[in-house]
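The next block holds one structure in the form of structure tokens; read it before the comments.
Complex shown without one protein chain; remaining protein chains in place.
Think of it as A and B in the order they're written, each chain with its own count starting at 1.
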Amino acid sequence: MTKERKTAKKESMFRLTFERLMRNKMAIAGLIFLGIVVLMALAAPVIAPYSYEEQDLFNTLKGPSGEHIFGTDNLGRDIFSRILYGGRNSLIIGFVSVGISAVIGVVLGAVAGYYGGKVDMVIMRLLDVLQSVPAILLAIAIAATMGPGFKNCIIALTVSSVPGFVRMTRASCMNVQGLEYVEAARSINARESRIIFKHILPNAISPIFVHATMSVATAILTSASLSFIGLGVQPPAAEWGAMLAEGRNYIRGYSHIVIFPGLTIMLVVLSLNMLGDGLRDAMDPRLKN
Amino acid sequence: MERLLEVQHLKKYFKTPGGMLHAVDDVSFHIEKGKTVGIVGESGCGKSTLGRTLIHLLESTDGKIYFHGEDITHVDKHKLRKLREHMQIIFQDPFSSLNPRMTTVETIEEPLRLTGRYGKEEIRELTRKMMETVGLDERLYHAYPHELDGGRRQRIGIARALILNPEFVVCDEPVSALDVSIQAQILNLMQDLQEERNFTYVFITHDLSVVRHISDEICVMYLGQMIEKCGAKELFENPLHPYTKALLSAIPIPDIHVKRNRIILKGEITSPVEPKPGCRFAARCPYCREECSIPQSLQDMGEGHMVACGRVKEINR
Partner (left out) sequence: MESKELLLSVKELAVSYRTSEEIVRAVNGVSFSVNRKETLGLVGETGAGKTTIAKAIMSILPDPPASVDGGEILFEENDLLHMPEKEIRKIRGKKISMIFQDPMTALNPVFTVGDQIAEGIRIHENVSRKESEERAKAMLEMVGIPSSRYGEYPHQFSGGMKQRVVIAIALSCNPELLIADEPTTALDVTIQAQVLEMIGNLKEQMGTAMILITHDLGIVAEVCDNVAVVYAGEIVEMGSKEDLFDRPAHPYTNGLFAALPSLAGDQKRLKPIKGLTPNPANLPEGCKFWPRCPYATEECRQENPGLREIGPGHFSRCTRKSQEGC
């Protein structure tokens, strides 16, 4: 019972969370892999052996070799280099769109959950409209109206993933707000903003974190679909999903074209999910230290 | 004696898909300063709703609430903030009544900080004193709720409620979730604090032996209505309402030599949604007659012993 740290200074929730996360081997593995991918994508101009658009038409569709470790594609571009450069686009699209939609979604969801009634009605019905269109179709529609491109791709993805965050946050907040400490906060005159942001949200946020990490994965995949139909990142710029799309015609004979970008997406998504799970566990204060 | 709080014909209804749920239906009583009024009843009788309505955590549907003789039924935001410093609540569940992400100190000092009237030093000093008063060790300053046992958590809940020195405290089943040996510690603490600072308690519980121990006066509720009200001793020695009789007879007593005539109630509890007029206990009452279908009101049977039963004289002859 008596642990020494109780007598010591207060430890912030953030540090406790971090310490607990560090004890979770799966989460660390995910974090490390993700870190490496991000670093490599950032350092692409330095470490990439070739440019992402440099074509070598004499060496198309070559399998992995010393020269091209992941081989080359149908235009003779180095797949390894394209994965590195593509990572910049894919990861930025994934993280930025999820980041923005998470912030919007959490605020809207918390407000809808806390106030209920008409506010909730209006927000939720608007979302119903958004959600009655499949996310991918919505993204396509937005990208099509605004024109293809990197920025519009992010906007399209952001809009299509907001509803998920709102619903998640709303449900989670409604669970927490039935608890007595929220009532206690009201009885001691806490302002509504304080109740929402200090008492409700911190205790409702962990499932949202998990949802966010998994959404990054979805966003990367959706952006791939957009690229696939030509509404995403425009060639010759590299993007993982686009690489998959472009390689689909050669999948029988030259499967390495899709295997490497596919594997990258898979591993990134996997490590995001492992990190998400680890975060959820680490953020639960009820779990033992 | 000064009347600290008085309610008249208080009602609180909730909208449900099946119609209006009469959680609190026409309840009137008053509390004198420094006293404890116990409110007993079984789950769903509206006792917690009543407690929350008294301190404006829920808005009443109808009726009047007076505090120090002043009508506080409808107050604006500003006034409510003031009022709440004088009216506090201690919750039942020491597990859900504390924010799991706040330490002991953060929880206890929050009411002080929210008033905006205290300096940093003052807050620290008052918090330290309060922790000492409720028997929380200094080394628990920075502990999170999940590191503490139920008794200690309840002490934190009590400290939070009492740190602003409220006059009036609603205690909503404050010891129901605690083990017997800890329950006694907390009850003693609450009594000591009352003696020391002249707090006025409304003590809501389903545990009759606890309410007997701590209350001066007891109100018995059944499906939103108050059916009996009198001094604590009187209620246990001379219960008049058939429901109170059954309730008292049903308590298991830790003594193997007491043989009692247990009244086993038959029938199901009627629904509090759109209830029919008349006695709500009628469906389970062994003395039920046709005349019980007219509304019953509290009548004085002498020395302030109030009962809501039309047949009370016949039954208790």
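Criterion: a residue touches a chain if its C-beta (ideal position, glycine included) is under 8 Å from a C-beta of that chain, and two chains touch if they have at least 3 such contacts.
A quick note: this is a predicted structure, and the numbers were derived from the prediction, not measured.
Looking at B:A250, B:A283 or B:I315, the residue that reaches the missing chain in the full complex is B:A250. Of the listed positions B:G63, B:P100, B:G151 or B:G224, the one in contact with the omitted chain in the full complex is B:G151.
The chain that is not drawn here is touched, among residues B:V27, B:I108, B:L208 or B:C292, by B:L208.
Against the chain not displayed here, chain B makes contact via residues 42-43, 149-152, 179-185, 187-188, 191, 206, 208-210, 212-214, 233, 236, 246-256, 262, 264-265, 268-269.
As a working rule, only the chains that are shown with their structure count from here on.
We define each chain's centre as the mean of its Cα atoms; on that basis chain A and chain B are separated by 49 Å. Within the complex formed with chain B, the residues of chain A that make contact are 2-3, 5-11, 13, 179-181, 183-191, 194, 198-199, 202-203, 285-286.
Chain B meets chain A in the complex at residues 52, 55, 57, 81, 84-85, 87-89, 91-93, 96-101, 103, 105, 110-111, 114-115, 139-144, 146-147, 157, 160-161, 164.
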